[in-house]
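Okay, so here's the structure we're looking at.
Every protein chain but one is kept in place in this view of the complex.
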Amino acid sequence: MGRVIIIGNSAAGLSALESFRQYNSTDEVLVISKEGTAPYSRVLLPYILRGKLPYDCLNIREEDYFTGLNAKCVCEEVLHVNAAEHTVVTDRNTYPFDKLLIASGSHAVSPPVKGLDQEGVLHMWTRQDLDRLLPLFASSHKVVVIGSGFIALQAAWAAVSRGLQVTVIELMDRIMPTVLDEKGAEILTQKIREAGVNLMTNTVTEEAEKTADGRFLLHLKDREPVEADFIIVGTGVRSNIEFLKDSGVVTERGIPVDAHLMTNVPDIYAAGDAAMGPTVFHDAHMTHALWPTACEEGRVAGENMAGKDTVYEGSLNMNVTEMFHVTVASMGKFRDSETEKSYLFPEESGYGYLKICYEKNRPVGGCLVGSWEAAEMFGRLRKVIKDIDTDAVPKEIFETVLSETIPGGVC
Amino acid sequence: MQERKTYHSICRMCGSGCGVDVEVENNRIVKVSGNEENDINRGRICIKGSSAATWLNLPERLRKPLKKTANGFVEIPLEQAMDEIAAKMKELQDTYGKQAVAGWKGEGTGFNQNEQLMRRFNRAIGSPNYFSNNTQCNNSRYEAFYLNYGCWPQADFRHTKLAIFWGTNSPAAHSFWTQDLNEGRDRGARSIVIDTKYNEQAHIADLFVIVRPGSDAVLAYGIIHRMIERGVVNQEYVDTFTLGYDKLKVYAERFTGEYVEKITGVKPEVIETIVDMIQAAGRQVCSWPGTGVEHQANGVSNSRVCSLVDALVGAIDVSGGMLINENMKTNSLVLGDDVPVEGEPIGKSVYPVVDYFKKESHTLMLMDTILTGKYEGRDYPFKGLIMTAADPVMTEANTAKTIQALSSLELFVVKDLFLTKTAELADYVIPAACNYARDELYFNGMEQSVYLAEKVVEEPLQTEYEFLKGLADRLGAGQYFPWKNEREVIEYMIEPSGFTYEDLQKYPSGLRTVLVHYHKPEERLAKGEKPFPTPTGKIEICSTVLEQFGYPGIPTIDHLPDCILQKDEEYPYICMTGARKIPYFHGRYRNIPQILKAHPHAEAEMHEADAEDLGLKEGDMIRVTSRVGSIEIPVHIMKHDTIARSAVQITHGWENANANYLTDDSDRDPISGFPNLKTFGIRIEKL
Partner (left out) sequence: MKAITIDQKKCVGCRNCEMACAYEKSQETCEVMFSNIRVSDYVGRGFVVPMTCFHCTEAWCMKMCPAHAITRDPETNAVIINPNRCAGCKMCILSCPYGNIHFDHVHMVSHKCDLCGGKPRCVTHCISGALRYEEVGSDGLRYRKDVLPEETRG
């Protein structure tokens, strides 16, 4: 009987465990997480903060989940991996393994600005962050969000929804560069401002000064300072790979893996935010730090660890949420600079701003700031871009639907 | 929690008669689904059928009798209402003669059985008249089929090789035919849809042909002409079983490809394709004329000639063709001529064929008679009308005249489930028990089966039988209504069949009383009997009945509507009313909230090129004006050439865009007296 270790019990780890168990019901599986044994979803943080979901919905698996899958989960911190010896060393134990999955995720990072290391400056990334943010949301009036990416703006929207006065400070001249093209960002900017948010682009934060009353005064370059009761920093995440130093597993910014999600060491796999996997656009190694990518990579890793020869078709970046009364979504390549041509849906479609991009007349992505109905199109787009096998709808029917909904959709 | 019980019953939300499972909880209908055991619809129903659970429980249902006073309607006890109505009827009949009062049957609570009861009632009180909306829907085809075949045959779509749908959209009008045809298609059937606009039926058609409004019969003759020329006629069958083929052949000669294309817009090669398809189907053809062809000034002839395609290939009473159905023997509730009446039926002298086959008075002429006190120049006081669950304000041609006439009656009684536009005009409004609160007998022609739609809920409301019996009792005609309730009525009806009420109860999903078998005309011929129930025993291509009444015997279409022959500058567009919409049935169901939310208003459907000419966008409001009246209505643009050019279709039944303000009650079919609802000139102004 083999021994399998999965480091991490979020999207990639859980997905891997479930896929592994589809093909292997006998091997011993140990899941190690430093964040506790109850899996939760960090995607839900903004939804809980704004009251859309109750707190207990944060947990995304039943209590008997691990035992039901004949697995064990321990709350320990992995300190080191020894590839040669096939062992994982935690703060409490040393565990031998036959197969290892590193799904250790990522952590939020802050920009090098003075004063961001103080109490009252938070990220919105972990359960612990949520526990600290919830009382602040309930008792405060003013919040400053540093950064204007997907997480930052979701935090801002949650704060607006709860009636807080919100300032968003962005260093660059536009918001959401990884999710929207310029036009989409412009439209969303308008929506954000209409919702009463003080959105400041091209703004450099010089210092977060804590005042005598325990509040903050943010000093900005060439601008009036801004007051805040607390600060949320949403300026990106980095892979959790520190424990792999000298382990024998090659790391870069993350852990490069092949199309089987295997690292340079046979028997050691990586998936999710910690991994750098192949993309559908033939990038060999890229980290998306996105929930769906983690799910997909976890599945492929889990299947391969169970002995199935599953080749990953590559990750496809996709983002979606509803904020500031509009559905924001994107997938694949959506910038005019990286695609050959694009199609913009006309106003009478009722979709809002919806753009589909093409390369060699084949859809490669799109972005949306508009109606939720348009989001349905992205599912079809995903199937086309990833070239997933149609197991439910005959090709001719699917292609008819596709070509009628997405111009040039059939390739 | 109350126990939930499921009953097998028959849907009465339209006339199709699908089998339903009615779930009842606490004497309340909570859910209606398709009855899988019923062979008619095999578990499938439309949204109308299931919405009965909402419709019948609406708070707007009438619960108390209403009497109109100077201050509007006031509630009065039922017995008082019945006494007052009966007294007024008696007074009117004593003063003006028996013909002054009659009943008009609607379809809000039931169909065939209610018709028989109303016919019985009218005769029982000495009235020569019987009214229903059939004088502008259904009767033209009834007459057409009876003229041709002496009966109304049933289309066997499940086994056909070729179905031709003329101006009919079965998904909306006869929903289970869609399933039947699809079963036929599984066995290789093909279908042709001939219509002025693309419809649901056309989605599964092998060939969809757009004709100009009012020109269907020209196309049918064009097809027959080519069938004759190409020898796609079953000569032996025609020689043996039909009468007047030679006359038809001569008449058909004028329908050359060139002429047909000029009138219908259909190219000769399309006709060749149709004839090819007919030829390939042998005798397994069902050429079905729908309301689209009967609602025209040549309605009877149109329906006859469309159906004659079947006769010419010998598709009558063969599997996959048109079944001449049999069913169990029943007692009719209709009283015989031995019960005396006073006065002449309205319409009989003008449309004798209607009286010959249907014994039905003419509702459009009734309106004139009410308003003028004269019928065909002769004094004819008509003062009192008893109407059960009909809404002619929405459905009768020329709404303005209808309202005027009904408002001027001395006694107007409406019995219905809701306070309809028509009921608003009444002196008395009597709340009706719904179909599920009464026993009713149903027959299906294709299955040759009988269905007992039993009472499944108790409503403290009067059924139509109780209503008519109550009035008859008070008017001294109680001897004609000896039965305590409708169960006893049904027992009387089925007595000759040898089946009992309990037998029918045992088979709520249908009891097949006579097994279907074909080629009965051939068998009868061999036995020396008349093959067909026509006067000559033959399929009367040239009708002896029509000739007897002074009409040409073959279906003639010599008088095409002017507006399709040349453009009328004053009324340049051709209006068609009455296309069925899936969630509605004529004037009904606009009060079902969930359906209204999905289909909230009337629409004038027109070709995108016409809309462009008029500068119209989707949803723009227009004023449509005919020679009779005008309405305001939003536009729906039909793209991809899915409607004939210059044609505008407006479905009836909308209160605030009532198509019948446009229709002309005086432009009528010479045989049936049907109003022309499908081909009249209009002009359009953008608002």
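Every chain is named by a letter (A and B) in the order it is written, and numbering of its residues begins at 1.
Please note the rule applied: a contact is a pair of C-beta atoms (placed from the backbone, for glycine too) under 8 Å apart; a residue touches a chain by one contact, two chains touch by 3 or more.
This one's a predicted model, so the numbers in the text were calculated from it and none came from an experiment.
Peer 1: So which of B:R63, B:K374 or B:K639 would be touching the chain we can't see?
Peer 2: Residue touching the absent chain, from the options given: B:K639.
Peer 1: One chain is left out of this view; which of B:V300, B:V354, B:I595 or B:I631 touches it in the full complex?
Peer 2: The single option touching the absent chain is B:I595.
Peer 1: Among B:H8, B:R44 or B:K538, which residue is in touch with the absent chain?
Peer 2: B:R44
Peer 1: Using the touch definition from the top, which of B:L78, B:V334, B:L560 or B:I582 touches the missing chain?
Peer 2: Looking across B:L78, B:V334, B:L560 or B:I582, the contact with the absent chain belongs to B:I582.
Peer 1: Which positions on chain B touch the chain that was left off?
Peer 2: These residues touch the chain not displayed: 33-34, 41, 43-47, 50-51, 171-172, 175-176, 178-179, 182-183, 185-186, 198, 200-204, 208, 582-583, 593-595, 597-599, 639-640, 642.
Peer 1: Touching the absent chain: which residues on chain A qualify?
Peer 2: Residue positions of chain A that touch the missing chain: 11, 15, 41, 43-44, 47, 52-53, 57, 59-61, 291-292, 295, 299, 318, 320-322, 327, 329, 331, 372-373, 375-380, 382-383, 388, 390-394, 397-398, 400-401, 404-405.
Keep in mind that, in the parts below, only the chains that are shown with their structure count from here on.
Peer 1: Could you tell me the distance, in whole angstrom, between the mean C-alpha positions of chain A and chain B?
Peer 2: Measuring from centre to centre gives 62 Å for this pair.
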